[in-house]
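What follows is part of the complex, with its chains left where they were.
Going by the order they are written in, the chains are A and B; count residues from 1 in each one.
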Amino acid sequence: MNTERATSIIMLISCPDQRGIVAAVTAFIAKYNGNIIHLVQHVDLTANVFFMRAEWEEQGFNLPRGEIGNAFRSIAENFQMQWELRFSDHTPRMAVFVSKEPHCLYDVFSRVQSGEWNVQVPVIVSNHPDLAPVAQAFGTDFKVFPITPDTKAEQEQREVELLKQNRVDFVVLARYMQIVSDSFVKQYPNRIINIHHSFLPAFAGAKPYHSAYARGVKIIGATSHYVTTELDTGPIIEQDIIRVSHRDSLDDFVRRGKDLEKIVLARAIWWHLQSRILVYNNKTVLFE
Amino acid sequence: MNTERATSIIMLISCPDQRGIVAAVTAFIAKYNGNIIHLVQHVDLTANVFFMRAEWEEQGFNLPRGEIGNAFRSIAENFQMQWELRFSDHTPRMAVFVSKEPHCLYDVFSRVQSGEWNVQVPVIVSNHPDLAPVAQAFGTDFKVFPITPDTKAEQEQREVELLKQNRVDFVVLARYMQIVSDSFVKQYPNRIINIHHSFLPAFAGAKPYHSAYARGVKIIGATSHYVTTELDTGPIIEQDIIRVSHRDSLDDFVRRGKDLEKIVLARAIWWHLQSRILVYNNKTVLFE
């Protein structure tokens, strides 16, 4: 997907629902001669919240980047909007955390190296040295922070420093088998993507394949979600499943599940990179 | 689904893409104090065509139904729009055509009778008498038009008269095993929904399960589409599949495929009833 694309401006909005929001926003874009290439709006009728993603071409838009905020402010205040502005030519910086399982790491890097994603990965972090050769094959820095209950707080502190030094925008836990602490999570709200190897909320916590096997399910799944301070309960970005049968052993669950995990994680990263996810009420609005 | 819902006004638009369309339409709605509850816009970048579905509450909108068209005309002409106006309190009238297989007929009527769909079915048409008892169980008129090559034109003429008498808005071919002629199709453009028992374009034409079985596929499918004058090539509305294996006999393909057919057909009817389908270039835009 390395086709040359013109730069676009993306606005993500959420606010209490009321009359005239779409008209006000699109009139603003039209006023400065913007050409909308993608607009989706959604109203959560239960919560009475309005969501919108608008994307328009920068070329021909008569406002420089630095002045859009000021020009839009009165509309935003009028509708009590929470809003963000992004630009499609920005290349985000992503850190990848791993432990011992390599399949998600391989998959992430096959996409990074082949140019499928517009992203930079300055560093891979792990609590174990095992995957250093994979990192080396992909030519990326690999930092090991062994973690014990005693050292956890200190090591996480060092991890955060490393991320700051590397100007990391968001973090991917690619089968990282440590629970990240609240203070770490709060540094990257809705910026840490985890992959859990079950269809949540079933089988949260440790060893979900073992539990699924013991329960005798006919379907196993995987869930990518933003990490919050409560384990495996953050906003779900994407889920998928495969069918299993009595013929599948626990080893088969684990082996077949890996394919799910890497695909479901990759889809979540893709949507995040596209600025297509809005979070509210611990759910995601995913502007496909 | 029988929850009391306020009436809404639905506008479906397609036109050449250019700047300012969304702004113009939403400003129109806002001008008369309309509250948008659903707006989706789509641009086909290949064909350079703009599509939009807007739905707003009738309550509070300061234009009577009969005057909306006049008021909107200048905008429509300005953007060379093709557009339609619908009202959510309209109950469409649907005719169902069947032959000998009853599963889709049962399924359609279970939805009609239980109130899942807002639709009226004044008449069932068949080229065979076999399913008369099913129609009777559901208390619906059942008309038989036996068809031979010699009588086809005349019988279809009588069928169209029956549909006109019954003020039928659209037709569902629920495993109707006759090819409808061009002149019939032209009476109901994008108003005849067929269910074909394969994932088109694979296995178009007769006996798709036999062909799928002979080919040794690992997946079978079903496709609902609008009928055009060329067999099994109309705009696809919905498709779905199930996995099969060497353990499945041809009888299993047929039996298991029935479940697919009825579900895929029902989804297409649902979208049609919701005025959520736009057709262009022999494709559908499906405003979910």
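The rule is simple: a residue touches a chain if its C-beta (ideal position, glycine included) is under 8 Å from a C-beta of that chain, and two chains touch if they have at least 3 such contacts.
Only a predicted model underlies this, so the values are computations on that prediction, with no experimental measurement involved.
Chemist: Total subunits of the complete complex, with 2 given?
Modeler: Full complex: 4 copies of the single sequence.
As a convention for this text, only the chains that are shown with their structure count from here on.
Chemist: If you fit chain A onto chain B using the CA atoms, what's the rotation angle, as a multiple of 5 degrees?
Modeler: 180
Chemist: Per the centroid of Cα atoms for each chain, what is the distance between chain A and chain B, given in Å?
Modeler: Once rounded, the distance between the two centres reads 37 Å.
Chemist: Which stretch or stretches of chain B touch chain A in the complex?
Modeler: 18-24, 26-27, 29-30, 33-41, 43, 45, 243
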